[in-house]
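Complex shown without one protein chain; remaining protein chains in place.
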Amino acid sequence: MTKIWRETGFVENDPWVIETDEVKATEEQKPLLGLDELIAKADESNDVGLGVLIKPADDVRRLEPYLDRLEIVAVAFPAFNDGRAFSHASLLRQRLGYTNELRAVGDVLIDQVPLMLRVGIDSFAVTNATALKRLSENRLPAIPHHYQPAVRDADAGKGYSWRRQAKPAA
Amino acid sequence: MVDKVLTANRLTDGIAVWLDANGKWSTSLQEALVARHNEAVAALEAIGKKSYADNEVVDVAVVEVQETNGILWPFRLRERIRAQGPTMEYAPGYAPADPEFIAV
Partner (left out) sequence: MYRYDEFDHAFVSERVEQFRDQVQRRLSGELAEDAFKPLRLMNGVYLQLHAYMLRIAIPYGTLSARQLRMLAHIARTYDRGYGHFTTRQNLQFNWPKLSDIPDALADLASVEMHALQTSGNCIRNVTADHFAGAAADEIADPRPYAEILRQWSSVHPEFSFLPRKFKIAVTGAERDRAAIQVHDIGLHVKKNDKGEIGFAVYVGGGQGRTPMIAKLIRDFLPEEDLLSYTTAIVRVYNLHGRRDNKYKARIKILVHETGTEELTRQVEAEFAALKDSELKLPEKDVQAIAAYFAPPALPERAEGWENLARWKKADAGFARWVQQNVQPHKNPDYGMVTISLKPIGGIPGDASDAQMDAIADLAEEYGFDEIRVSHEQNLILPHVALADLEAVYRGLVAINLAEANAGLITDIIACPGLDYCALANARSIPLAQEISRRFGNAERQAEIGELKIKISGCINACGHHHVGHIGLLGVEKKGAELYQITLGGSGDEHTSIGEIIGRGFEPDRVTDAIETIVDTYLGLRLDHSENFLAAYRRVGPQPFKTALYGSAAEAA
């Protein structure tokens, strides 16, 4: 069972679906398109509110002309140790200036969620049982002292320009 | 079929262990239960899988041995060193491996 989590809590009725041969989006759902598909659709239509799934080998910079047409970008972690999506997320937020929903999909585990949050990912498709449990308890294994700036806004860390301190929870 | 034993490392302390005749993990290779036919090996592997899933051990593997005069001798040098420890004096109070056992 996969649930969608954001820092505000689990999300009900999430419309986004990754289509496969077996699974297609229903009337109420919306497909997360592959990068080439998304570009084709955006070029051929006036559709807005689209969703795209960025795979690790994709060049996320190709999204630049289409950002205002996107409601969600999902970045894939097919294996939790495939760290390319951390760079995709960083580039999307910092280089391309993307501001809408950025979702981690794939092998999302609790120990990586704090790092994902720091690179600007703000929603998570979670299947792992331990991760679901910890998220429902809001127990993230995070370290609030950071030794480097990242996407997520943080306070200046004491001592040196590269340090940051996580902002206190709202 | 070559004789086989089941080995792993204990989760808590990482120490190399072998499955003995009582279904317990022993720190001595010489206590290991020997599987002499395919069914016995399959049974060993099943125990190993369960023990891994039960978080008792990690790195479970089947090791080929030969039994001579009751002594179990792994064919691989690596496994002989695992059974006996480092092959030189490395710390006071810990005996090095027996060179004859280690030898090819």
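We just call them A and B in the order they show up, numbering each chain from 1.
The rule we apply is simple: a contact is a pair of C-beta atoms (placed from the backbone, for glycine too) under 8 Å apart; a residue touches a chain by one contact, two chains touch by 3 or more.
Remember, it's a predicted structure, so these values are computed and weren't measured experimentally.
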item: Identified contact with the non-displayed chain, of A:Thr26, A:Asn46 or A:Asn81; value: A:Asn81
item: Residue, one of A:Ala25, A:Leu67 or A:Leu109, that touches the chain absent here; value: A:Leu109
item: In chain B, positions touching the absent partner; value: 9, 11-16, 52, 54-55, 58-59, 75-78, 81-82, 85-88, 90-94, 104
item: Residues from chain A at the interface with the omitted partner, ascending; value: 56, 80-84, 86-87, 90, 95, 109, 111-112, 114-116, 118-119, 130, 141, 143-150, 157-163
